[in-house]
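Below is the structure I would like to discuss, written out as C-alpha cells.
Shown here: the complex without one of its protein chains, the others still in place.
The block that comes next holds subunit A.
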Amino acid sequence: MDSDSLHYFVDLAAGDGLTLSGEQRASLQTSLVILQKNYKFSRVLFWGKILGIKCDYFIAQGIEEDEMKNKKTLYSLNCLDWHLLPPATDSMIADVEFAAEGRFTGDPSHEYQHTEMRTQGEGDETKEEEVTVKVNEESRLAVTVFNIDKDASVVPRGAFIKSPGGKVKTNLSFKGLHPTEAAKLRNYLHFREPVNLKMKSILEMADLNPAVDFLDPLSEDIPKGSWSLQFERGGTVCALRSLLWLGLTFFHIPQTPQHGYIYMGDGLLNLDLPFML
C-alpha cells in the first residue's frame, strides 16, 4: 500500500481485524518519508506486519524505477528504525524451507536449527550423515516476504502497463474497474513474473492485450477458491482475501484508481487449505 495514502486506506484493508494504532501510523508517516529520501526510492510501500511471539515486524518496500524488479525490502521493530533485508536467493529459500518451523519469535537474530539424517553416496558407499542447517530469523523474514509477494500480491488489471522497452510502469490513465468487472477474479493479476502466461495457446493469447495482460490472472490459481472476493461497506470497496496466506488483504474502490494490498498476519503458509475449502 502506498505510504502516502496509508492512513486513508489502512481502515479499508483492516485485514483480519488487525490495523495500526495511532502511534504506529504517526511514526510510519515520519519514518517512511525519511526512508524514501535516504535510499532514493521513487515510491515507498508499507507492505504490512508479521506477528511474532514477542514482537512484531513492520515491513516496507521501496521501489526504484521499474515497478517489478529490484524491490528492496526493509523491516523495523518499532516503525522508526529500518533495516534492509537481504534479497531472497534460491539457496536461502531452500534452507528456510528446511529449517524454519513454527511462529516467528520476534527476535531477528534468533537461529532456527534442523538436523536430519541423509544418506549420501551410491551403491556400496552409502553412508548416513547428519546434516544440520541453521537459518536466522532475518533470512526467514526475507524469504517469507518474497514468497507472499510471489503467491499473493495483487493488482487490478490495467493499473500497470508494460512499456515496449520491457519496463513496468503505473498506468496514469487507469480509472478503476467497473463494478461488474470488479466482481470477477479474472480482472485481478498477480504482480510477479508470469508463470502461466507462456503456456497459453495462441487462441487465448489473441484476446489479451500485451501491454496490460502481461501478468497471471488470479482466476487461474490452484486450488480454485483460494481467494475470497467480497464487497464491503455496501459494495463500495472490493476486498480480496487470500486463503493461502491468511492475513493478506487487497482492496480496490471500483471506478477510482485506488488500490493496494497489505499483509497482517503470522507469516505462515496455510497448508491445510485443501481440507478447509
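Heads up, the rule we're going with is that a contact is a pair of C-beta atoms (placed from the backbone, for glycine too) under 8 Å apart; a residue touches a chain by one contact, two chains touch by 3 or more; residues count from 1.
As a convention for this text, contacts and distances are computed from a predicted model.
Undergrad: Report the protein name recorded by UniProt for the chain absent from the figure; options are "Radial spoke head protein 6-like protein A", "REPS2 protein", "Guanine-N(7)--methyltransferase subunit TRM82" or "Protein YIPF3".
TA: This omitted chain is identified in its UniProt record as "Radial spoke head protein 6-like protein A".
Undergrad: Any idea which of A:78, A:132 or A:219 touches the chain not displayed?
TA: Hidden-chain contact among the options goes to A:78.
Undergrad: Which candidate, A:132, A:230 or A:256, sits in contact with the chain we can't see?
TA: A:230
Undergrad: For a quick check of understanding: of A:117, A:202 or A:276, which residue touches the chain that isn't displayed?
TA: Only one of A:117, A:202 or A:276 touches the chain omitted from view, namely A:276.
Undergrad: Residue by residue, what part of subunit A touches the chain that was omitted?
TA: 11-12, 14, 16-24, 49, 51, 53-56, 78, 102-103, 179, 225, 228, 230-231, 233-236, 241, 243, 246, 265-266, 271-272, 275-277
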